[in-house]
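First, the structure itself, so that you have it in front of you.
Omission of a single protein chain aside, the complex is shown with its protein chains in their original locations.
This part shows subunit A:
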Amino acid sequence: MLSAEDIRHGFGGRDVLRGVSLRLAPGEVLGIGGASGAGKSTLGRILAGRTRPEGGRVRWQGSGLPDRGPCPVQHAPQSPDAATDPRWTVAKILANGGPPDAGALAALGIRPDWHRRLPGELSGGELARVSLARMIRPETRVLICDEITAQLDALAARDLWQALMPLARARGLALIVISHDAGLRRALAARDTVLTDGRLCPA
């Protein structure tokens, strides 16, 4: 479904990704780990079509990712604060890609009384749920979770994953769990990989 072939990318003369290839089947949960600066987030952004790689290509069902319209691969960044416009209400954030998915909102525990608030008026865990919920849409087939619980306390992180995983399974959504936390990846992902020296190796 989603595949990457020989992805190469660097910053300022430093090669971060040196030929990364992967395949993701529908509904699969893949873990990607690695040290800080190993290129986990860069790879995540490339897979979602947010960054154009210097070499190699990302394929979606045999061709490139669509240029316009909603992308089937959604990238959820680490900080929900940075990923939500501070001037938008929660209602507007949730309706960004179209009318919000009531089932997803309920599954992620998004309360109706949040809708009139601004992102700054929600806790980190609450905002993380809002940020995720808007990406779970009929068009979305892959959700790249890029350290989405790294800024949360253990309890809020556990609650979030416990809400997200059944929802993803019910929707047939494939997940890429990017995290430096090997324990978390092992608990969530059927297949776990690690980025080392710019290459993706089985963990």
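We adopt the following convention: a contact is a pair of C-beta atoms (placed from the backbone, for glycine too) under 8 Å apart; a residue touches a chain by one contact, two chains touch by 3 or more; residues count from 1.
Everything below uses one rule, namely that contacts and distances are computed from a predicted model.
K.L.:
Can you work out the missing subunit's protein name as recorded in UniProt? Choose among "NADH-quinone oxidoreductase subunit J", "Molybdopterin synthase catalytic subunit", "Peptide/nickel transport system permease protein" or "TctA family transporter".
P.N.:
Looking only at the record, the undisplayed chain corresponds to "Peptide/nickel transport system permease protein".
K.L.:
Can you tell me which of A:9, A:134, A:171 or A:185 touches the chain that was removed from the display?
P.N.:
Final answer for the missing-chain contact: A:134.
K.L.:
Among A:64, A:103, A:120 or A:166, which residue is in contact with the omitted chain in the full complex?
P.N.:
A:120
K.L.:
Which of A:34, A:53, A:77 or A:125 sits in contact with the chain that's absent?
P.N.:
Per the contact definition at the top, the residue touching the missing chain is A:77.
K.L.:
Sort through A:3, A:96 or A:196 and give me the one touching the missing partner chain.
P.N.:
A:96
K.L.:
In the whole complex, what residues of subunit A lie against the chain that is missing from view?
P.N.:
Counting over the whole complex, subunit A touches the hidden chain at residues 48-50, 68-71, 74-75, 77, 79, 82-88, 96-97, 118, 120, 131, 134-135, 137.
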